[in-house]
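All protein chains but one are shown in place.
Coming up: subunit A.
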Amino acid sequence: MIQWLEDHLMEPLGKIAQNKYLQSIRDAFVIFALPIIITGSIFLIIANPPDEISGMPVLGPLVDAWVNAVEPIQAQLLFPFNLTFGIMAITVAFGVGYSLAQRKDDMDSVMAGILSMLAFFMTAFPVVDIEEIAFGEILAVLGGEGLFVAIILSILVTELMDFLTKRGFTFEMPASVPPYVVRSFRVVVPFMIILPLVWALQWIVYANFELTLPQAIMAMFQPLVTASNTYWAALGMILVMMVLWGMGIHGMNVVSSVVYPFWMSQLAANADAVAAGEQATGIVTEPFFHMFTHIGGSGVTLGLAIFMLFSASIQIKQVGKTSIVPSIFNINEPLIFGLPIVLNPILFIPFVMAPVVVVTINYIMFATGVMPPVVVQPPFTVPLGFGGFLATGGSFMAVLIQVLNVIVATIIYYPFFKRYEKQLVKQEQADAAEENEQTSSA
């Protein structure tokens, strides 16, 4: 069975997770874009005080004071937000080019990043004369709306740059020339070929359709973005994650490498809507899983980790001790492999069922507006309570729902956990008895 899985499942999954394009896209978001949008979203929160607290006894007056303080300078406070979210796609373009070049042999990653960024920038102007447009007018395209073009174009540009360089479209310098001179001359020919190509493409598209490339591509992707925000999409994502984890493969890692661009464009759309004072509609984002579903780690195992500490089984208790601290920070690989949940038919059932139920609760709570939408993506290690509060821009309701999720999941795990525990205890007693017999007969 395990060997069959290794042969038939690990290979194709390994291929997805190791796909150099998918990896580069994820790195572009996680390494390059995230710090910028986390910084930006802080200003979004400052400019938009959590108004649900307004009526509360102690915090209420504080929030009212906050509202009064930010009101006259709201536009100024939103400037860092608008700029950081507004250039998210530029950052991603650089990140994809850079990360992809790093995965290739003998490529100048920084130059590939810069070229990708420039190429994407060039497609963003809905005019043929650059002086006809104000910078603020294209920020939306350079931000959330440009994500898909930024990704696709950067991959094409980097591949083309690699191709041209390796086919000898470069100035090779004699050995005596200093390395930094060699570096710029090596890429200047690809730059001179690729940038005008992209410019011509943008010109043709705009002249014929009155659309920029990002607008045209976004129109193509819009149905997919919409579909990725449904309950069925969330359910599909969690099912794949949990089934993979059940076999010992990092499910979140594999799934996120495919759907990260969709999560990010939902998040950017939410933040924009909140900044504009409108209703945000994005539900299925990264924090939907990391902050509201995988609490204590993949599979909502926080409650389980606590119960393990008091287990009658020696093995479970021992694993519980090493798992509890990482669990607080939503890391549960030791638990998954030590309990183990991996290839464990008894625990596999609640391991899939609990997150499915929790995803359903979350989806309903977001869709009905019981808790406000996610506007911030905290690092996945932010503990229970803080995570929900941060992600929703300061909602206590989100904290309550996080706690509810853990309780519901723990109730689902409990009977299965007890049954498994009983089985282990029995086995441990049998082993101990056998050992006793051996020592007494010796």
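Points to keep in mind about this one:
In this text, a residue touches a chain if its C-beta (ideal position, glycine included) is under 8 Å from a C-beta of that chain, and two chains touch if they have at least 3 such contacts; residues count from 1.
We adopt the following convention: contacts and distances are computed from a predicted model.
The UniProt record for the undisplayed chain lists the protein name "PTS sugar transporter subunit IIB", from the options "Lactate utilization protein", "Transglutaminase", "Carbon-monoxide dehydrogenase small subunit" or "PTS sugar transporter subunit IIB".
For the options A:331, A:403 or A:425, the residue in contact with the chain missing from this view is A:331.
Residue A:319 is the one among A:63, A:153, A:319 or A:412 that touches the chain not shown.
Touching the missing chain, out of A:23, A:170 or A:344, is residue A:23. The chain not displayed touches subunit A at residues 10-11, 13-14, 17-18, 23, 27, 99, 102-103, 245, 248-250, 253-254, 318-319, 322-323, 326, 329, 331, 333-340, 342, 380-381.
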